[in-house]
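Omission of a single protein chain aside, the complex is shown with its protein chains in their original locations.
Right after this comes chain A.
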Amino acid sequence: MATPAVRMFRRLEGLFCVYKPSGVHWKLVRDSVETNLLKGLNATPSLPGPQEVRFLAQPGTDTETPKKLTLTVASVPVLSKHPLVTGPEFQHIQVGVGHRLDAFSSGVLVLAVGNGNKALNDFCRIRTTRDYTLEGEFGTATDDFSHLGRVVERSTYDHVTQDKLNRVLAMLQGAHQKALLMFSNVDMHSQEAYEMAARGLLGPEGKSEPILTGMRCIRFQPPNFTLEVQCINETQKFLRKVVHEVGLELRSTAVCKGVRRTRDGPFTLQDALARHQWTAYDVMQAIKQYHSSKRKKKRSISQMKKTELEQPDKETTSFQQNETDEEAVATDSGLTSGRLASIMKLKSLHWLEHI
């Protein structure tokens, strides 16, 4: 028989995202979320414990009849199942972390509870892109590329204009787009390579160098500037290095003042839970929302499949059919706008069906 705590735990299983503040190690965030969930789970009113029938010795006049033992029947609670003896029902729950964020950065951090960890594994293996906002400042260069590091050099920046910055960003983007093609393990001489490149689907599978799939400047007020980047296989130190390299290309120097992840796969800043929302109740709401959005996606995919079957198109190969499915997945979940590997097309449906 499931206790209320176990029922609540079943409702807590799934994926959700929190907003990790900067200056904090990701493990602390995970630990505090786990502690709060445990508090919530153990605070549920527990069922009354089992009772057993025991024959208790009656306190009578022992001195009078020492040989006779009178026993009375009583229903007493089982001491071995008493909560003070057994301890709280949940002492540890599995809370997993998706793509990690280092202590300097902030932003969306995906966590999974219980059975959701299996889906989290698939989520991490699928090649999704992540969006970041990088704050930069011209004028200094430090040893760890952030404004808290040791200053290595200072230089002028009054020659930098938005036009020059855009030219440098275009050049960097070009280099990264070429890297996308080079790291994909597809034979460049095949027709498949051309078709995937024309659709923008060529890219590295599994581990590779960090690659920026898109870069643009959204704010420019010298000495400060803000870049929005979309990347795969990245580390936050790499992104700070990108800001540093932008400064070098402009014949000046730049440091990164902040790295903020605004999107991780389908999880955006809107879905992220703030510090005061790291309670069991809010997490349950977030997971419920995640499950319902997944169901909506599945429904839309099956609808697209039905319309494909109703209008049989002889020229539609399985390749194209999967591509329409993945477009539906991509547009709905914002996984990426057209940068999914061929393996991902099949796995994405499998991932959705998992839980």
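Assume a contact is a pair of C-beta atoms (placed from the backbone, for glycine too) under 8 Å apart; a residue touches a chain by one contact, two chains touch by 3 or more; residues count from 1.
As a convention for this text, contacts and distances are computed from a predicted model.
Colleague: Given the options "CCR4-NOT transcription complex subunit 11", "RCC1-like domain-containing protein", "Histidine-containing phosphotransfer protein" or "Centromere protein M", say which is the protein name UniProt records for the missing chain.
Modeller: "RCC1-like domain-containing protein"
Colleague: Taking the full complex into account, find the residue in A:His189, A:Lys207 or A:His276 that is in contact with the omitted chain.
Modeller: Of the listed residues, the one touching the omitted chain is A:His189.
Colleague: Write down which of A:Gly114, A:Gly200 or A:Pro222 is the residue touching the left-out chain.
Modeller: The one listed residue touching the chain not shown is A:Gly200.
Colleague: Any idea which of A:Arg167, A:Arg219, A:Arg275 or A:Lys306 touches the chain not displayed?
Modeller: Checking each option in A:Arg167, A:Arg219, A:Arg275 or A:Lys306, the one touching the absent chain turns out to be A:Arg167.
Colleague: Using the touch rule from the top, list residues of chain A that touch the missing partner.
Modeller: 139-140, 149-151, 153-156, 158-159, 164, 167-168, 170-171, 173-175, 177-178, 181, 188-191, 193-195, 197-200, 213-216, 230, 249-252, 337-338
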